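Missing here is one protein chain; the remaining ones are kept as they sit in the complex.
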Amino acid sequence: MSTDKTFGDYGGQYVPESLMPAIEELTDAYERYVLDNEDGFMDEFYRRLADFGGRPLPLQYAESLSERYDTDVYLKREDLLHGGAHKLNNALGQVLLAKYMGKERIIAETGAGQHGTATAMAAAHLDMPCEIYMGETDIRRQRPNVFRMKTNGSEVTPVTTGRGTLKEAISETMRDWATTVEHTHYVIGSVVGPHPFPRMVRDFQAVISEEVREQVQEKAGRLPDAVLACAGGGSNTMGTFHHFVDDEDVGLSAVEAGGSSLAVDEEAGVAPNSASLSTGEEGVLHGARTKLLQDSHGQIMESHSVSAGLDYAGVGPELAHLVDEGRVDAVNVDDDSALEAFHRLSQDEGVIPALETAHAFGYLEQHHDELGDVVVVNVSGRGDKDLETVLEETEKRDLDVAPDMSVLRETGGGGGI
Amino acid sequence: MSTDKTFGDYGGQYVPESLMPAIEELTDAYERYVLDNEDGFMDEFYRRLADFGGRPLPLQYAESLSERYDTDVYLKREDLLHGGAHKLNNALGQVLLAKYMGKERIIAETGAGQHGTATAMAAAHLDMPCEIYMGETDIRRQRPNVFRMKTNGSEVTPVTTGRGTLKEAISETMRDWATTVEHTHYVIGSVVGPHPFPRMVRDFQAVISEEVREQVQEKAGRLPDAVLACAGGGSNTMGTFHHFVDDEDVGLSAVEAGGSSLAVDEEAGVAPNSASLSTGEEGVLHGARTKLLQDSHGQIMESHSVSAGLDYAGVGPELAHLVDEGRVDAVNVDDDSALEAFHRLSQDEGVIPALETAHAFGYLEQHHDELGDVVVVNVSGRGDKDLETVLEETEKRDLDVAPDMSVLRETGGGGGI
Amino acid sequence: MGLERVFADEPAFVPYVAAGDPSYEESLEYVEALERGGADVIELGLPFSEPIAEGSTIQGAVVRSLEAGMTPERYFAFVEDLDVGVPLVCMTYYNLVYQYTHPETGETGPRAFARRAAEAGIEGFVVVDLPAEEAGPLREACDEFGQDLVFIIAPTTRGDRLDRMREHVSGYVYVQARLGVTGARDDVSGQTEASLARVADWDVPKAVGFGIKTGDHAERIVAAGADGVIVGSALVDIVAEGHEEGQPTAEVVQRLESKARELKQGALAGARARAGVDGS
Partner (left out) sequence: MGLERVFADEPAFVPYVAAGDPSYEESLEYVEALERGGADVIELGLPFSEPIAEGSTIQGAVVRSLEAGMTPERYFAFVEDLDVGVPLVCMTYYNLVYQYTHPETGETGPRAFARRAAEAGIEGFVVVDLPAEEAGPLREACDEFGQDLVFIIAPTTRGDRLDRMREHVSGYVYVQARLGVTGARDDVSGQTEASLARVADWDVPKAVGFGIKTGDHAERIVAAGADGVIVGSALVDIVAEGHEEGQPTAEVVQRLESKARELKQGALAGARARAGVDGS
């Protein structure tokens, strides 16, 4: 079997030659183990996802939201996956694959720290040495996740180039890989990078829609009218959409971070958003042709979002293709709406979502009357990691739904957590 | 049906008269809804535990530990329950019961904040106003959990009496209840308090052993030789033991916090441990006769443990009874061993346990060769809430298994998280 | 059994303070002041570390007394040292009763506690967290040593519970004027009359407590049918203020005595009002 390297015009393998052999070896392993279930790889993957990860995860009927929107809203609870986000589906798959391939070491990049913690957990579980690259700025912003990775026995290496966030961490991990490629596997954190990563990560994440498709038919008696997921790189997105792509009547919306504005500052090289699907231009970054936030010369922009996990200038090539095809709607929601949605879901449903996830609920709030009668929203992760950010960002704003946090101030320790 | 108020000599209803009518009303509701499944209460409870809570939760074969101890070790993954600990089983059950009883408001105490967050989540989910009492000291130590409760829309009220920890928070919640008892339900956080709480909380938590009993027979082909759970108040403990109590060949060990020492300072009224089952004397606290840490006059001691959730001077009356009967082994593990076990499980299995939970693994480390061939350990919660404490406490000590956290210091922000 | 006797002729004033608050010596003088002010029975608190039924005022008294070294044994010594003629009732929580070891007999538990209390001169008990259902052992000891076991009737106590308590009560019944915890209030609860009505046909005296602060309150409560008023927090507030502001003991004694007088006079006025009403 030989898989297509591209999705329409997107995808491909734009990497330094030193990585090409590893990518070919990985492609071969992907086809054998993942696609053909050689040596029962996929069986073991599913078994570990169940026993270690906690799958299957519920599709919860959201009572308050359904009433609020007069629409049946279902929550896919990826926040309940071990580690607190969908990221483990992919990390576990890749670390296991690395083991089947005889690799001796794992590296990964991380932005918000969710992919890093998932990889560190999977590596500890499967007894693989692991090193995580993380921007210095992100290390400062996401200390609990740094601690979790170290606690799981991983090395965490600060990346000091550029702004010190996800983009730089990916670049740095690719540099490590270029050196250690013979015995090291690079566990990329989303459906990005050179082939076979976008396809392989999607396949590992597709367990989400595999479950949803069955669950929604059982609970609602039919397929949904709309499926919503936030999109950074797009792994939870493609995971949630995959088994619905052929169901033409199911609307698929990828909700990106609109940040503070969709306008860009070309001079400063800054896009105050991460809406690469909605506003980006085709280009080549981190191994794939896809939609990017870039200036007119092709230099990559610094993206921005209140949610670190969406803060990336690129997006998965398959999503870019599905958007061009008209199969997936690329939409976005700004920081304020995401914060409001964060508070609303927490108060109304008792589920504290990740800030990334909150974007999908911000979109639901704004467009619920266009989405039909049965809507599935993927709760890609839990918000525990975001408490500090939400506290700070909420205090800067005048949001309708925010709780009064004065008890935190009054009992000392300042306004922080 | 009329349930027994005591377990042997333990239990009972030692509360001010103003609470007695509420306790009788609750007993009646417990018997009708929980025991007799009136109006399908238990069906709804199980359905919500599944859809909202994520049950059933896996029983994971622990590969590294099994190899280390040459014993089949299974982990019951309550850390994967929504909220991050077994606490939701109880909180959801009680908030739902309050709804069936027509109550309009929920109050609860919390120590580490796990029961408070679980209650706040359940209250948000079921649309009940909720107020949580929490010691001022604990608020300072557990800020993320305070934030989570507030985010879920609960009030958090600081308790300033005494040392400002769990014991004082329980007393203060009872005071609120004495005032508001007619329309308010007090969701107590463990198998403590007056009848029917110990029995009812146990019944809600018994879903743990109900699942384990089936899972272990499926995976190991037989009942376990030993079941371990940490014990603070004892709710995860009784939940994990309950369906094994009649299986005489299954050893049951309740692992308490040995703190820094089992000795007590009678003069200062301080026990530097929370080992009430192992070392306590019979007495009456918070509504029940049970084993207590108290001085020779009957004044309650300030207990201590590195894990806030075990830091309580009392324990559930049923556990006290089962220990006296010889059915349950009361054992304990000190702060150092718990910290080492925390790091060991994180590194070897990729599961970061709560510090409470870590005590059970500390006991496994010390006594694995006496426990038989199949051992089940309840992972009562995840350790995310404990990262700050573990960092501080690890730096004070010279532990064999602790990771090097210098990356946190070197990237600024001090040594904290 | 004898506490009924103090309610026989006129409405009783029943003050509460915590023994040993803020110190053993001062507390002795305070209790004696209360008698001079007109106390008919004194509820003397034996402080417990977890006072779940107390508001912040009495919690404060408990903390001060414990920090000054109060123990059950010192409490009984205190009772013996007291120079008062009115009956004393020990108000406490059950764990102290349960844990008690008699210093001479070595016996432990309720009977030992009741014996030692009797030896010291205590005539009755209010055990805040001991409902009638759990009171068997102490009840028996009280019978043996000729003491009264006083129960509290809450505004929520109705029906069967009321009947069961009626069987067990002796000395007087403590009618809790409102839901909640102890603490002085600025009003008289509307629940008081309803509560009194529920025990109207009981043949023990009815003493009303919880929230009574002034002579005026006392008057209204007695006018509403109470045989006595129980006042704690309003007195403890005086002790606390004296302690915090470093007032001379004599001054605090003076203030306690006059507050007691105000409350007793209020109660008497209430009785006159009721007699007027009854006679009209």
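Brief remarks on what is shown
The letters A, B and C name the chains in turn, as written, and every chain counts its residues from 1.
As a convention for this text, a residue touches a chain if its C-beta (ideal position, glycine included) is under 8 Å from a C-beta of that chain, and two chains touch if they have at least 3 such contacts.
These numbers come from a predicted model, not from an experiment.
When the full complex is examined, the chain removed from view is found to touch A. Within the complete assembly, A:174 is the residue of A:107, A:174, A:333 or A:360 that touches the hidden chain. The missing chain, though absent from the display, is touched by one residue of A:14, A:46 or A:100; that residue is A:14.
Seen from chain A, the chain kept out of the figure touches residues 12-18, 20-22, 24, 161-162, 167, 171, 174-175, 178-182, 269, 281-287, 289, 292, 294, 296-300.
By definition in this document, only the chains that are shown with their structure count from here on.
When every chain is represented by the mean of its C-alpha atoms, the one lying closest to the mean of all protein C-alpha atoms is B.
Work out the mean CA point of chain B and of chain C, and you get 37 Å between them. With each centre defined as the average position of its C-alpha atoms, the distance from chain A to chain C rounds to 65 Å.
Those residues of chain B in touch with two or more other chains do not exist in this structure. Residues of chain C found to touch two or more other chains are absent.
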